[in-house]
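Here's the structure we're looking at; comments come further down.
Only a single protein chain was left out; the remaining protein chains are all shown in position.
The block that comes next holds chain A.
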Amino acid sequence: MVDPANTPLGKMLLEEITPVVMVLCTPLVEESCLKNGLSFIQMLSPFCNFTNIDVPVRTASDQPYRLQKFKLRLFYASDIRQPNLEVAKERLKQVITQAGEKDFSEMWSDPPQVNDLLSRPESEILPSWFQFFNEELVRTLSFSDHEAFDHPVACLLVVSSRDEEPINRFVDLFNTNKLPSLLNDGAMDPKILKHYLLVHDNQDGASEKATKLLTEMKSTFGPNDCQLLCINSSQDRQIHHQENPWAPFKSDALPTENLGCFLNFDDFNEIKDLMQELSSKHIIPYMEQKIRVLNQQVSATRKGFRNQIKNLWWRKGKEDASDSPNGPVYTFSSVESQIRILGDYAFMLRDYELALSNYRLISTDYKLDKAWKRYAGVQEMMGLTYFLLDQSRKEAEYCMENAFNTYLKLGSAGQQNATRCGLWWVEMLKIRDQIKEAATVYFRICSEDPLHSAVMLEQASFCYLLSKPPMLHKYGFHLVLSGDHYKKCDQVSQSLKYCDNVPNSRSSNILQCFHLQIKHAIRTYRSAVSVYKGTTWSLIKDHVHFHIGQWYAFLGMYDVAVTHMLELLACSHQSKTTQELFLRDFLQIVQKTGKTFEVLKLQLPAINISSLKVIFEDHRTYASAAAASVKESVWHSLEEDMIPSLSTAKSNWLELQSKLMPKKYKESNICVAGEAIKVDVEFKNPLQISISILSVSLICELSANLEEMNSDGNGSNIELQNDENKTSTSTRDIDSSSILSEVDLSLEGGETTLVQLTVTPRVEGILKIVGVKWKLSSSVVGFHNFESNSLNKNVAKGRRKAKYSPDNYLKFIVIKSLPKLEGIIHSLPEKTYVGDLRHLVLELSNRSKFPVKNLKMKISNPRFLNAGNQRELNVEFPACLGKKTNVVQSGGHSNINKVLQNVFLFPENISVQEETSLSWPLWFRAAVPGNISLYVTIYYEMEDVSSIMKYRTLRMHYNLQVLPSLDVSFELSPCPSRLQEFLLRMDVVNKTSSECFQVHQLSSVGKQWEISLLQPVDSILPSQSLFAGQALSCFFKLKDRRKSSTSEDSIPSPSLLLQSDVRLGPQGNSEALFDVYSSPLADFHNSERLHQGMPLQGNEYKVDFVFISQLLKGNIDSGAPNTPLLISHHACHCSLSSMSSISWLVDGPQTVQHNFSGSLCEVNLRMMITNSSDAVASVRISTFDSPSSSIQSSDASAPQPGLPPENQAGWCDIPVVNDMKVITSDALATRFTKSVSLESVSQFIWSGSSSTKLRLQPRSTAEIPLQISVFAPGIYDLSNYVLNWNLMPSSEEEKQGEASKSSGVCQGYPYYLTVVQST
């Protein structure tokens, strides 16, 4: 531990708590001194401080000690009073303001970083004026009546030798009415040590007169107390003191002023001796003596047990007597004052033990008397004494805290004392390395005076910075608090000045006054900014930046203000009002600067870089933005077989161009002059308030041509900003070199908007998209550079993508302008119903001068869209679909080829010329419900062969929503009574919610089928309209026309039957039926078939149907008004579920009349067997009439091995298990009972051979005669026969492994024969 006396606090105490000498002098003395530029006190001051006085001192104890250091404080009598608080305050304020101005000059530099600060020595970190401020603050409290150490110990009476009647002057000087109040009001003993000094100015003449006066004085005042001082011995101003001892004591001295110029070395020594003698011969002995006297008194009255008891009792009795806030008034003669004086004198003479014991003694007294101020003062001194004794730190701190708290308890009266006490305490703590505690004490010193608080808080913050380890969080917080207080004093002074009603003429002056301390505020906040740099505590960051920004703006330093305000812009966490405030202030400040700010990475609005999307067109062009956003792979697969393969194409044109184009740009993107490059950027407003941004545009660099680019940026790059192009290197109109689009938009709070910006290069060269810029208000321009590595490029380049270096993403080679086709499909619906059939027109237009040729088109989904013929362009729809008898129906077949290829080739002779357009018909049919994406790509070649690109493609993309309309299903079942005839049931359900469809037509596809209505539709569906949710079932008869020749059934009228179409509409309707074989319908039908995986040439046993209905007035836009929507439904491959290759029909009489009395009845039957397959069939018919025969024909009964034996008896039919799975148990039961009851009935027997075998040639019909013998009348079921058939496939079919059934066993059909007894 260092000697406490050598610590800063110790030194300060030894300086400050020293005996005071009151100086009373005549004006003539002052006059003489002023010749040297010094007052009398100033002249003496340098000689009051003795570092080695070496005086033996004996105080209360008998053991003397030697005093080495000693100091006297000299004051004029008029200054010995409590300083005026207001004056003191003003003075302090000035001190601070000056310091603020001085520091502020450094403020233009960057704020120091915290880490730099920490590495510096302590003395550099702390502003030097703190120390000065603290000392000034302590001095404001001198000459308090509750402390004795400021009370003058001695009085120095000075009279000039020029004065008239000097002796009388001496008496006059110590006149009571001129003396300070301390002596007059009894706070101190007026009988103090007096010392008489006669000053002689040698310039006035010789000193004989003075010595004469001295002897006179000696006789009057006593020989010891009088002295003569001769000054100004030097006659001319030659004396220059090398180390001018007066300089520190005259703070406002000018450097040119020669202080003490008339004081020569003799004077110098004389003054020195005078002061030395005064202190060692007079003051110290006087104090010694006084201590001894007082000590004796105190011992007599207060020491000892008896005295203590007496004292206690006496004080208790006094308790209720005095209740004034400061306790009783103590005069100098009171014991308490004397003890205090004793303590203070002892302290000043460094007898700390004695001082401490007296302070202890008096403190209890004051406490009991509730003289709080005095109590606190004594406690304070106790703390300091403990400190100087270097004993018991705890005690010292306890005493300081006690004193501090007691002063605070006094309220405003004690505030100043508390501050002083706190400062001493702080120093004490600092010396003991308790810097954190010191900081808290600084914090506690803060009073209501904002200026003092601000300084104290700033000092506290430095304490935190200097503590080990540094407490940066606290440092920042206290800096901010301090800054707020500095700011607050400005506001206080502002309001004060307004109250004073200062005239307007001085208002500018006042304005300056307002912002006296704002510089300090800025200084503290600037340090705080460096502490809070990069913090994620958003509110803190906003607060600091907002305030410092505002304050800079107050001072007119708008540039700095703006940099701070910029930090605030993206304050999404703040409330709406705060955001508004921030934005408004920011814009105001920006406006005040009067210039345009260009801010890189402006945070408002935020840009979502990952959303960046570049759309450009090289050989791929897009009809719409939607087409551009489709994945490249989709297009790639679509175009694969249409365009020349990429690798060859690339090598072709690159090889051609390799001389022209430097290799490093080979991999660049290519775009065409005159065609826009679109960049999609997403802007997000992070705030809750709406902002509007203006003139959003791209920043691009376009170098005029490739050669210039080769020489690597020799300054010829044209930087384009907005439309104002700054360069003028080329002779051409530079405005035409590129066009940038500008977008204005307004973003609501939290809104995200995708903005499409375009740049259109006009000349060949290299175009680089650098970034995006926008204007937040009229004067803030935000920039954002697209950094290539963070770029997510949506337009991939297929295989070549891997070769790209990221730098090239936004670099384009602009090639000379090329023809470009623009295409649109007119009136393609966005929303439609399944089956909707339309006639659309594709329009291709060419804007350029050069024609294009060799057009090809590919459609992703031929089920939906088909190219038509050129002659269909202007046809009337749907009338064109009507059946025309005279048209040879061959078009459908030619189209099949087109569909197969999937690529539609436009006729060779077609080329799209300049400024013309080509229209081409398209057929559309909504095949399936759902959201459908249609991709159409059109390939075309340039006629101009010299161009870099040989071909281009136009990509079109449409999305459409297809709603379910009608659900059509068909079911075929064989007609039981007719060979080659089928019953067709059609179920139609309207699946829509509101639409009403009108049924129109059902057609079967294929020539071999005839279709006819079983009953007119009028009877089922009188209105012909199918309302929402309604279902319709219709029955049709379907006949295989190929077999009709062999059929001997009655043929219905050919007009009805000989067609594959059935009109379902009203009979009277004259509307033509639609031709399902003509181009669009047939094409779509083929697509449907393809889709269902069927060969185009179908199996004859499968039937395709086309059901056509109309939607008269729908919610769907039909393209043309008043035209009904035509809805077609295609059902392919409807087949009979159990339809086999062999079919047969037993034919014979239904009823036979026979007289059984004669003979048994023989009935002849015919069986017609048809082989409809392409193979030869062998058929065996086995009849059986008894169980035995059934068993014999084991092969026949083999399929039914599980039949119960009783069922095999009798003539009843043997249930065919695989056909009758659905028979319920009671149905079986009735059958059994029936069979039992029929057991007795005589049977019929088959006549002839029980097994007949025959071969059937392909597609032939054979007839077999059958005969039965019936023995009794009755109804017989002639189904007990089995048909075994076996196809003998041809060799090639075998190889194919045909899945169709090649053999089978069929049970006979029920055939009921009624035999009646004839009469």
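Points to keep in mind about this one:
Basically, contacts are C-beta pairs under 8 Å (C-beta built on N, C-alpha and C of every residue); 3 or more make two chains touch, one makes a residue touch a chain; residues count from 1.
By our rule, contacts and distances are computed from a predicted model.
The complex includes a chain that is not drawn, and of the options "Afadin- and alpha-actinin-binding protein", "Cytoplasmic tRNA 2-thiolation protein 1", "SNARE-like superfamily protein isoform 2" or "DNA primase" the UniProt name matching it is "SNARE-like superfamily protein isoform 2". One of A:A5, A:V138, A:V335 or A:L472 touches the chain omitted from the figure, and that residue is A:L472. Interface note: of A:F332, A:Y464 or A:F864, the residue touching the hidden chain in the full complex is A:Y464. Among A:Q82, A:S447 or A:T578, the one in contact with the hidden chain is A:T578. Contact with the chain that does not appear here is found for just one residue of A:D172, A:D189, A:D542 or A:E822, A:D542.
Panel shows chain A; residues 464, 471-474, 476-478, 480, 535-537, 539-540, 542-543, 575, 577-578 of it touch the chain omitted from the view.
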